[in-house]
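What follows is chain A.
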Amino acid sequence: MTGNKTALKLLGLAALLAFPVLPFSSEYVMHVAVLIMVYAVLAMGLNVLPGFCNLLDLGYVGFYGIGAYTAGILALNHNVSFWLIVPGAIALGALCGMLRGAPTLRLSGDYFAIVTFGFTELVVLFLTNEIWLTRGPLGLPGIPPIALSLEFLGIDWRYDFLSEIPYYYLGLAMVGAVYVVMCRIEDSRLGRAWLAIKEDPLAAASCGINLMAYKTVAFAFSAGVGALAGCFMAQWSMFLAPDVFKFWESFLVLCMIVLGGLGNINGAIVGAVVLIALGEVLRVLLPKLGLPAETRFLVYGLIMILIMRFKPGGFFPTIAATSKKSRLILDLKARLQAERAG
Partner candidate 1 sequence: MLSLTGVNTYYGSIHALKGVTLTVNQGEIVTLIGANGAGKTTTLMSISGVTVPRQGTVEFLGEDITKLSTEKIVARGITQVPEGRMIFPRLTVRENLLMGAYLRNDKDNVKADEEHVYELFPKLLERSKQHGGTLSGGEQQMLAIGRALMARPKVLLLDEPSLGLAPIVVENIFEIIQRINRDGVTILLVEQNAQMALQVAHRGYVLETGQVTLEGPAKDLLEDPKVRSAYLGLD
Partner candidate 2 sequence: MFEQQLFNGLTLGLIYALIAVGYTMVYGVIELINFAHGEVYMLGAFLCITFIQALGVPLFPAMVLAMACCAGIGVLIDQIAYKPLRKAPRLAALITAIGVSIFLQNIAMIIWGSRPVPFTRSAVPAAFSETAFTLGSVNVSGLQVFIYALTIAMMIGLTLIINKTRIGTAMRALAQNATAAALMGINVNRVISFTFALGSGLGAVAGILVGMYYNTLSATMGYNAGVKAFAAAVLGGIGSVPGAMLGGVVLGVAETLGAGYVSSQYRDGLGYAVMIAVILLRPSGLLGKSVGQKA
């Protein structure tokens, strides 16, 4: 039973690793795969607020933008290496997350939602209008790709990420790392505190949980993950414009986590896969059905409605999916069973 599961997991991992060399994987397929990974990270990051803390964040894309522009400007204008940008961008994202979070700590429900929305609009307006810094709507073309280099050791070796394949593996590593961190946090004192806040803030406070502090950690963490996705995306796509971070993107990511199952980490990933792949599948499929390109989003919207109609809780409706699988809980279960039997 467990042996089977482990085998299945290994097989899945092997398939993921071998994916780029499979016969059907073209640059296009790889590109879509990398795009899915970017969104999977975004979805996991966003999930922290609505999924774990019941705070409807409609402005997540703002942090994505902050991360992306940090990377874009530093890499393009100052030639800073990706590997140095990442911690910096995450820290900046987290800082902005806390700054946004501080005044909104008292807000609940849709009032929180609209403030986060307004915040993102301000971020995007900043990116649009502060031309001296961001070049505004002219965009930032020509951002250098990610590179591995030993030049800082004085060794003349350098590998530029020029095709999709290195990004695929780097993306896979990023998704894996974020996933592991998310799972670990969910099954920890911190994660349980968040879930308690989600369920009932007042009862949580009465259990000794400092709401302000824990929400602030959630804001910072969620924003940091968004910024991480942003810097990866900036140097992968090599082009940024304020348009990339429009309001709709926040919604798209929100749709992913709800479709996947709010609060479920696996669900967030599945949601990203489904919604990004859906757009591409329709792109390929509709012409074959004789439908013009104009109908793509018509069908897209329809499918979203249908999914919610038949799976109102998303694909993985339960939260706390991982804590059930944790060693401690499994041991406890076995012990209780033994006691009952004995």
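How were these candidates chosen? In short, all candidates are chains of the complex that A comes from, given by their letters.
Please note the rule applied: contacts are C-beta pairs under 8 Å (C-beta built on N, C-alpha and C of every residue); 3 or more make two chains touch, one makes a residue touch a chain; residues count from 1.
Since this is a predicted model, take the numbers as computed values, not measurements.
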item	value
Options 1 or 2: the chain contacting chain A in this complex	2
Complex contact set, residues of chain A against candidate 2	50, 56, 103-104, 106-108, 110-111, 113-115, 117-119, 121-122, 125, 128-129, 202, 247, 251, 254-255, 258-259, 262, 294-295, 297-298, 300-305, 308-309, 312-314
